[in-house]
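Just passing along the structure, written as structure tokens.
The complex appears here minus one protein chain, its other protein chains still in place.
And now, chain A:
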Amino acid sequence: MANRLKVEDVNIYYGAFKAVEGVTLTFEPRSVTAFIGPSGCGKSTVLRTLNRMHEVIPGGRVEGSITLAGQDLYAAEVDPVAVRRTVGMVFQRPNPFPTMTIFDNVVAGLRLNGLRNKSELADAAERSLRGANLWNEVKDRLNKPGAGLSGGQQQRLCIARAIAVEPHVLLMDEPCSALDPISTQAIEDLIEELKTDYMIVIVTHNLQQAARVSDQTAFFNLAATGQPGKLVEVGPTPRIFEHPVHESTEAYVSGRFG
């Protein structure tokens, strides 16, 4: 398929430290990929290279090739700003813009794209908030600060903000780790719905969550601290959980280490 996101033989560095080595992986459109693995193995690092957020960190550097629909995201003529408009991101801790209202938060990305028309913005805000299952909770207080919402609502606000600009890919770094079971459920349902339009990559420490929401699972591991993390094994989620090829995957998914 044409709109694949392909990662080939990627090494990722923080200054002189090689954090991740030799990752090769393909993501299909309209599918959910889960990244699992012990802490520090480089899941977030790999995720952040997919929308060129890694290079925001001083010393951050990427080797290898990452292509979306055949276009190399790291080619010299590609603007990282344009990449981030195509590949949206939701962070581990909800980070709505604190000085903005709920409405302004949702349309922040559209405003950055130069959309000024009031009614278009209002339509997009409603569409995105509905998409994020938040509309009914906030429709009467769109002009209140986004920071006044509960943690789960804030996270869904951040998802609404990310999907408002209609990206092709949505990256989520442990989006539920700060949330209660109900909010987690809401976000998992949301992922299920968003999957029909977007390619989704989610990092999670919750194995049940990975099993529930993802079509494909990638297991990362590192040999020892100070060593680069590696992609151990990737495949359809049921296979990874039921018939893992590698011993370490088997140990991790059965809860024997990690």
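Quick notes
Assume a residue touches a chain if its C-beta (ideal position, glycine included) is under 8 Å from a C-beta of that chain, and two chains touch if they have at least 3 such contacts; residues count from 1.
Definition applied: contacts and distances are computed from a predicted model.
From the set "Phosphate transport system permease protein", "Probable glycolate oxidase iron-sulfur subunit", "2-oxoisovalerate dehydrogenase subunit alpha" or "Cysteine synthase", the protein name that UniProt assigns to the chain left out of the figure is "Phosphate transport system permease protein".
Within the complete assembly, A:A162 is the residue of A:V46, A:A162 or A:C176 that touches the hidden chain. When the whole complex is considered, the residue among A:M53, A:V138 or A:L231 that touches the unshown chain is A:M53.
The hidden chain makes contact, of the residues A:N113, A:S150, A:Q208 or A:S254, with A:N113. The residue from A:G22, A:P38 or A:P145 that touches the chain not shown here is A:P145. Touch with the hidden chain on the side of chain A covers residues 51, 53, 56, 58, 81-82, 84-85, 88-89, 91, 93, 95-100, 108-109, 112-113, 145, 147, 158, 161-162, 165.
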